[in-house]
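One protein chain omitted, others in place.
In this document, chain identifiers A, B and C correspond to the written order of the chains, with residue numbering beginning at 1 in each.
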Amino acid sequence: MVQFIFDTLFRAADLALIAVALSAVYSLIRFPNVALVQYAVVGAFVGMALQQQGVPIVPAVLLASLLVGGIAQVFNAVIFQRLLRLDPAIALIGSLALSMVLSAGFLLGFGPAAQRFSVQVAPATRVFGVRVTEMQVLTGGLTVAILIAFALLLFRTPLGREMRAVSTNPVLAAATGVNTARVTGLVVFLSGVIAALGGAMLALRGSVSIDMGTNMLLPVFAAAILGGLGNAFGAVFGAIVIAAAETLITNLNFGPIVGQDHVFLPASYAPAASFALLVAVLLFRPRGIFVSEVTRV
Amino acid sequence: MTTELLAVRGLAKAFGLSNVLEDVSFSVMPGEIVGLLGPNGSGKSTALNVISGFLPRSAGTITFAGRDISDAPVHAITDLGLVRTFQLPSMPHRMTVREVLKAGKRDDGGRFAPVAYGPEIDVLLQEFRLAHVAGHAASALSGGQKKLLSVATALRANPKLLCLDEPTAGVHVSLRSDLVGVLRNYVAQGGACLVVEHDMLFIRDLCTRCIVLDRGNIIADCLPGELENNPRVVEAYLGKAIEKGGMAQ
Amino acid sequence: MKKMIRVLAATSVLATALPAQADVVIGAVLPLSGVNANGGEDQRRGIELAVAQINEAGGVLGEPLKVIYEDSGNVPQRAIDAARKLVSVDGVALVIGEYSSGITIPLGQYLVAEGVPHLNPASTSGLVRGIGATSFSMVGLDNVSTEFAAKDVLDRGWKRVAVLAMNNAFGQGVANEFGAHFAQLGGEVTTTIMYTSGQTTYRRELQQAESTEPDAYVFTAYGADGGLMMQEAYELGLQEDPWYSILITMHNADTPAEFKTGLIGMDVDYTADDTSYKAAYEEAYGQSFQSAWSGYAHDTTLFAAETIERAGSTDRPAVLSAIAELGAEGFTGVTGEIKLDADGQRMWQPYQKLKVEGDALVSHE
Partner (left out) sequence: MSDFLIHVISVSCIYGILALSLNLQAGFTGLMNFGLIAMFGCGVYGAGLVHRFGLPVALGPALALILAVLMGLFLARLGRRLSTDYWGIATLSIAEIARIFATNLEPLTGGAQGISGLPLLFSGLRPWDGAARLALFAVILGVAWLICERLVRSNFGLGMKLIREEPQLARALGYDIDRIRSTVMVIASVIAAVAGVLYAHYLSFVGPELLLAPETFLIWAMVIIGGIANNRGVIAGAFAMQFMMAYVPFVKDYFALPSDFVAAARLMLSGGVILGFLLLRPQGIFPERVGGRHDH
């Protein structure tokens, strides 16, 4: 049981930062930006490249995140703002296409193999009968800290108030003197930074390959949608639910049912669990979680 | 009772805690043109949305042409002959005016048969003065032209009851009398109308009866000429006007 | 639209006219990208060394031998597309390929259908045997290797083992055959976990295996997968128990030294008695063998060149009968003697027990 909780929490930590970034940016720019999961990969790869150039790991990760924030703003201005003028669905296709182009870039720039930061790795120690590694604790803690910092920014600062105002009613916010373009730009920047940090955390716990973005795409979306796209901290909740579903499906021993000692579902069903959960939610409770466009009059 | 085309009984609609319609009952007979009036926020558009099936009701019943349509889906209601238009009709930009008009009547000559434009389309285009823009993208029309197109398209569906949501707002004055003529003609041929409208001149010209809503309740059901002398109607409009800072209607 | 097709057709004629046709050309479909990229690169090195050796000695049929490499990207469809290009555009005499059985089988079937000779330089799944008439294996299949591994594991006193293998033709073959041999010899497989190759983490699979409390973990993994799996096993503390790798050289080069201390395993023997190849490899690439597969790819190329020489032309039927003839006679390469059975499969090959020492593999008898 303790193992289950730990596994769930660490998997949730994998998903949470990127899902929060996705949700936050959706609240202002109304289309699901698929390329965000690739920003996470960019963050991890750039961080590793900087470290290889001799930059110590902490500034390397921070620099990489800021850089990705900037890249996110550039893509937003050059690509997404233009596509959004056509249609949100077009912007979604554009972000899928951008993801493919970025994948191609990773393949050429970093090769197909998985890569890792060069950090000291120690074997797991046992806590409450559960194996935990130093890096898991460290990155898990950092993830929580980043989430808290973002929450404080959102709920305790004038900037956060402006962000929430723009997301609820951009026209009204603009009328009351909020510079919506500046606020939107800032949120795009922050989403890039948070996603990149999420990618770096993942890379610190394990390794990052060019496929990571693609593999993370649907679990991250499932988490963000479950929590209600546009509701940044709903995404954390969504991440925990998705992580629990995935962990449950792979940790259950089906052996007794089929008359053997140990039979597990292949772990590759784990993503299927999160997608199935997503589809079920969309199928049966679409309105509980978001406002359906089709039924609007 | 059997002659009623539309009968609304005790209709209520709430959004969360706010009751937009409290207890609305009225009916429309064949051949009538009923105006649905009221200050902004009185629930006119909501009533139209609930009757046409676009919003689910909270309570009450709606019968149309002898059938209970309280919970029927929009297409079933339309199939029975109740067709509506929108206050701000938005038109596709990758279809021409002619195509939209053609699409007004579904299954024209079979679902999968090729589109053919019969003479009746040209007649309608003429009647609504849209012939010169027939080949234009429908979204390129002016606001007033879009309204006319939406009325014309709705008429193509051969409705027994046509529900119009502010058909004259944005329509050029010279076209209003044409619109009155077209609608009168349609009613004379056996149709009926329910019109949500602000323009009192248009109402007086067109309507045979008026229903006035205020805060979700009917406060008057009378002839157009009697409106000005109805104290509750005057109070409702004036009260609103004072609340709004003296801007009279 | 018609105009567009005409333009496309014209440009395609131009594009396909580019490769030179003077040399004796053979094709190689290898995983040069994807999880097996390192293995594929090692195969390519083996082929290059063979080509250099052959051309130094005067080439084939008096012409220099040329190999056109195509990337399978570890995707069957792309492998078949690549083979189609080799066969119909480049007009190769035969095709060497691929690395993993899941791709070698459809690739081979395509070549068999086209009547093109196919030489399998690496795939060891038992299913390879059924590819068809014009397909030949230059490597022994799994029934032999898994029996060797099962005996080796049991000899070390590990009675209960968890098996991890990739979910493809090769992995399924290894898992099934190892399980059967191991049970027959008196051992018990606590659980068999088939994992999908190319994941970013194998924690879930490792934890599943751990929960069955085995004496040892027996696994087989391709390059990048194996490196990651060993790292995560180390981090999870699972390397307190022994790990045994079937075909250890597939992932050894991709696994950092700190995560494979004490790892043992088995593989096909590629050093045999001939050390000149090892020396040539180290001289050319400045490092020791990255896997067992360069030697096999090397021998496959030598075998191919020899058959074309015997056939006297690059005519496919002639090459086919030359392959059968040479296979029956036997041909000695750096991996030992290549002799084919009636199905065109290599009958025998040496295996070796290996252990990790630092970053390198050493014999462990």
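List of remarks:
What we mean here is this: a residue touches a chain if its C-beta (ideal position, glycine included) is under 8 Å from a C-beta of that chain, and two chains touch if they have at least 3 such contacts.
Only a predicted model underlies this, so the values are computations on that prediction, with no experimental measurement involved.
Though it is not drawn, the left-out chain touches A, B, C in the full complex. Among A:Gly70, A:Pro123, A:Pro170 or A:Pro266, the one in contact with the hidden chain is A:Pro266. The chain omitted from view is touched by exactly one of B:Arg57, B:Arg84 or B:Arg176, namely B:Arg84.
Touch with the chain that is not drawn comes from one residue among A:Ile90, A:Val121 or A:Leu159, which is A:Ile90. Interface note for the absent chain: among C:Gly46, C:Pro76, C:Gly295 or C:Gly344, the touching residue is C:Pro76.
Residues 1, 4-5, 8-9, 11-13, 15-19, 32-34, 37, 68-71, 73, 75-77, 80-82, 84-85, 87-89, 101-102, 105-106, 109-110, 113, 127, 166-169, 172, 194, 196-197 of subunit C touch the missing chain (whole complex, contact as defined above). Where subunit A meets the chain that is not shown, the touching residues are 31-32, 79, 82-83, 86, 88-90, 92-94, 96-101, 103-105, 107-108, 111-112, 214, 217-218, 221-222, 225, 266, 268-269, 271-272, 275-276, 278-279, 282-283, 286-287, 290, 292-295, 297. On the side of subunit B, the interface with the absent chain consists of residues 52, 54, 73-75, 78-79, 83-86, 89-96, 98-100, 102-104, 106-115, 117, 134-135, 137, 150, 153-154, 157, using the contact rule stated above.
Note that only the chains that are shown with their structure count from here on.
Put simply, the C-alpha centre of subunit B and that of subunit C have 74 angstrom between them. In this assembly, the C-alpha centroid of subunit A lies 47 Å from the C-alpha centroid of subunit B.
Here the spacing of subunit A and subunit C, counted between their Cα centres, is 37 Å.
The multi-chain contact residues of subunit C, meaning those touching 2 or more other chains, do not exist; every residue touches at most one other chain. Looking at subunit A, one finds that none of its residues touch two or more other chains.
Only residues 3, 7, 107, 111-114, 116, 121-126, 131, 133, 135, 202, 206-209, 211-212, 215, 247, 250-251, 253, 261-264, 266-268, 270 of subunit A touch subunit C when the two sit together in their complex.
Subunit C meets subunit A in the complex at residues 33-35, 37-38, 167, 190-191, 193-196, 198-205, 207-208, 211-212, 223-224, 227-228, 231-232, 234-237, 239, 254, 258-259.
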